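The other protein chains are all here in position, but one chain of the complex has been omitted.
On to subunit A.
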Amino acid sequence: MMNRLTTGERQAAMVLSGMVALAGFAMAIVGRGDPMGVHGWITLIFAGVLFFLVGNVLYGPEPTEDRSASYYDDPTKVGILLSLFWAVVGMGMGVWVAAQLAWPELRFDAAWSSFGRIRPVHTSGVIFGFGGNALIATSFHIMQRTSRARLAGHISPWFVLLGFNLFCIIAASGYLMGVTQSKEYAEPEWYADIWLVIVWVVYFVLYIRTLARRNEPHIYVANWYYLAFILVVAVLHIVNNLAVPASFGAAKSYSAFSGVQDAMTQWWYGHNAVAFFLTAGFLGMLYYFLPKRAERPIYSYRLSILSFWGIVFFYIWAGSHHLHYTAIPQWVQTLGMTFSVMLLVPSWASAGNALMTLNGAWHKVRDDATLRFMMVAAVFYGLSTFEGSFMAIRPVNSLSHYTDWTVGHVHAGAMGWVALITFGSIYAVVPVLWRKETMYSWKLVEWHFWLALAGTVIYVFAMWNSGITQGLMWRTYTESGSLAYSFTDTLVAMHPYYIARMIGGALFFAGAVIGAFNVVMTIRSAGHQAPQLDYPTGSEANEPAVPAAE
């Protein structure tokens, strides 16, 4: 894989990884005795391994391939595999966290395994590790295909992918050591945040440069969603993580905002992380892989433009619905509620557009589990956006907030929509990337599909029951006006649902393990097939034909 880089690129990669390794060493020294020092060592090892991997082939022969004749898919392939690795880690952690809620002794009395530490490993592991890697990998795939041009650069895609994974490792290992900013989905501390900004800016520049060399006049709608994902996540991440480190030799920092402003900033970030990390990028996947797999153009391209701008402009206002009945001004709560309800229009426009695309190809949905993954994802997208708009209405929120209903809603979105569209896209893209005739086993894809669907349905129903029970018990009063149930009473009532939730999660996890196995076996043993198509358009805008001449 490194053999496909020119000597100049290998040198650049060594300089970059060497610099990161040195930065890690500096962190290890100034942060000794603090978790920051451990992170320094992790960075040093991570970058050091890369340094020697590239250094190993530094004096190898120059690549002879014609770069203008193919897409650059090596980073995409690694990204898909990393995404599956994180899926297994993150979902496995999720099953453990769920089991701890039903049987607390499964903490085994260690500090690092307490609920508060392993829960963010689960959330960051699936959102950033699984989802983020899948987004980066598929965006590399889609930006090249829709532009019919090769990636702009051979080092920057690796920097984005591996730099992002270093961030994920630092985040997950930090949680286990108790490092956190106490902001949901923004837990990593200041140095990890700064690193992610650097990685993200390179990602944005790479995307724009690849689009700039496109051989297709129109920028396909999937790219718009990916660009919104990259750009807005950068803005959200920078603003929400504005903080002053307590010292440059330790992990602890203090937010630049205080009190109500801090809460508002956090949930402006938090809800738009759902919007732009967990929705916009995955809609990009949907708008590319679903028409592709169904071999039908999207039902209404005009509607896709309209729903894109609707999502971009409405979502950014909706965050305050997380803070109903708190100290933020009433009109801000009403604003967030109103925009959340309006969001139903562009959300259902996208879900409906996807389903209408399949209208006339239902026999394919029946026969092809990969397409079925995408179809069910679109259905869950429609369901969970409806539920989200409903739950954002203030009186509904008074029942649902702080209960398991919220957890159920998040998982209807994360499992039913995000994970299913990702798995569908992975099954669609793996044979194309590795030049295989088909997946190793279509039966395993079927198994994965039904396990994932059963797991999601069990999970979501368990949490609906649990959440509504919990919410009603909290607001039940006796005739004398005191609360009818103690907090412990609600826990006893929730216990069976917590077991059901763990079973649902375990089924979903089993499906992901089967999926990872199927992908690995496809790479190792499925029949090879060089496609006649799937090559970039030759033009002046492409790479020089003979890279060795550099």
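As a working rule, a contact is a pair of C-beta atoms (placed from the backbone, for glycine too) under 8 Å apart; a residue touches a chain by one contact, two chains touch by 3 or more; residues count from 1.
Just so it is clear, contacts and distances are computed from a predicted model.
Matching "MaoC-like domain-containing protein", "Ion-translocating oxidoreductase complex subunit D", "Branched-chain amino acid ABC transporter permease" or "Cytochrome c oxidase cbb3-type subunit 4" against the UniProt entry of the left-out chain gives the name "Cytochrome c oxidase cbb3-type subunit 4".
Within the complete assembly, A:Pro297 is the residue of A:Gly178, A:Pro297 or A:Pro496 that touches the hidden chain.
From the options A:Phe140, A:Phe289 or A:Tyr315, the residue with contact to the chain not on display is A:Phe289.
Residue-level contact of subunit A with the missing chain is found at 145-146, 148, 216, 218, 220-222, 288-289, 291-293, 295-298, 301-303, 305-306, 309-310, 313, 317, 329, 331, 335, 428-429, 431-432, 437-438, 531-537.
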